[in-house]
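Here the complex is missing one protein chain, while the rest keep their positions.
For chain A:
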Amino acid sequence: MMASSYNAKEDGHVTVPGGGTIQNKKPDNTAFKQQRLPAWQPILTAGTVLPAFFVIGLIFIPIGIGLYVTSNNIKEFEIDYTGTDMSSPCFNCSQSFSWNSTRPCTCALPFSLEQPFESNVFMYYGLSNFYQNHRRYVKSRDDSQLNGDTTSLMNPSKECEPYARNEKMPIAPCGAIANSMFNDTLDLYYIDPNGTRIQIPLMKKGIAWWTDKHVKFRNPGGNPNLTSAFQGTTKPINWRKPVYELDTDAENNGFINEDFIVWMRTAALPTFRKLYRIIQKKNNMTPTLPRGNYTLEVTYNYPVRSFEGRKRVILSTISWMGGKNPFLGIAYITVGSVCFFLGVVLLIIHHKYGSRNNTADIPN
């Protein structure tokens, strides 16, 4: 083709009389050009790899055991309050659901803890079959609006459609994620052995990532009065109250409400849990949640039955590795043992083959 009919090398003929092809220079004798750069040439042999297998085995198995024990020591209690069952206290609430009902439906679930929860207890709500990772859902947000950008506040990104505007008014916060924010209220009561209900104080700070709370999410304008800052916007369709009324505490209101921030971090899988509250340990003497009877009071606002979803509350202690998850421990123990086992097998093979090789090599 034309493309190849003239190339740079051949130009030499045109311009340089005497031929462009003639290179009179002796090639440089540099290590790089002669492909003689000093090089380390590792050779993986059974001899070098065998110890590695044993070392891996020896390191992984203890780690695995440690992880497994840690995970097992974590106390976790889970209660499903969806109310699909007739017998469930929340059955009524789950049946009669309407977005604009003014009277909240509440239900109380009694449960008992067999073992005391010693350290801080983390209260999660869990949803199942809720596709927070659906593409249409994940992208339906406007981070610059959430970052306090006033232009974006009034002009939500079109990614927020169809939750960008409500009757010409921009929605703050816009998008499907914000619109579907989890709005059940969960309260926990300890039933004293003598029958009195003691409300357990739930801390709502520290549940969101620090950077999210302090940098990524910001209320619009420097205006301390949130009501005026959000002037001209309307609340998301499914919300009962506007964003500036999420909390009374100014540090936890508007976009920097931690419940809101937690919700905005979309979950990876359709079954997920999100941190709801933290129950702090009061003192060293008493466990955070002593064993005994409890009641979970739910203000049932969030409908999940339309998509066959489930709602759970999880009470869990936390270790250095996070929540309860035996997977890592088991995986480490398995891999460690496999490596150790392989090491043994290889040792045998190496012993056999190695000696055979040596005898075979000697005549050579």
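In this text, contacts are C-beta pairs under 8 Å (C-beta built on N, C-alpha and C of every residue); 3 or more make two chains touch, one makes a residue touch a chain; residues count from 1.
As a convention for this text, contacts and distances are computed from a predicted model.
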So which of "Bola-like protein", "EF-hand domain-containing protein", "Phospholipid-transporting ATPase" or "Mediator of RNA polymerase II transcription subunit 22" is the UniProt name of the chain that got left out?
-> "Phospholipid-transporting ATPase"
Which listed residue (A:Ile207, A:Leu226, A:Leu246 or A:Leu296) would be found touching the missing chain in the intact complex?
-> A:Ile207
Spell out the interface residues on chain A facing the chain that's missing from view.
-> 1-24, 26-29, 31, 33-50, 52, 56, 60, 63, 67, 120, 122, 124, 130-144, 147, 152, 157, 159, 161-163, 176, 179-180, 206-209, 211-212, 215-216, 238, 262, 265-270, 272-275, 278, 303, 306-308, 316, 318-325, 327-328, 331-332, 335, 338-339, 342, 346, 349, 353-354, 357, 360-361, 364
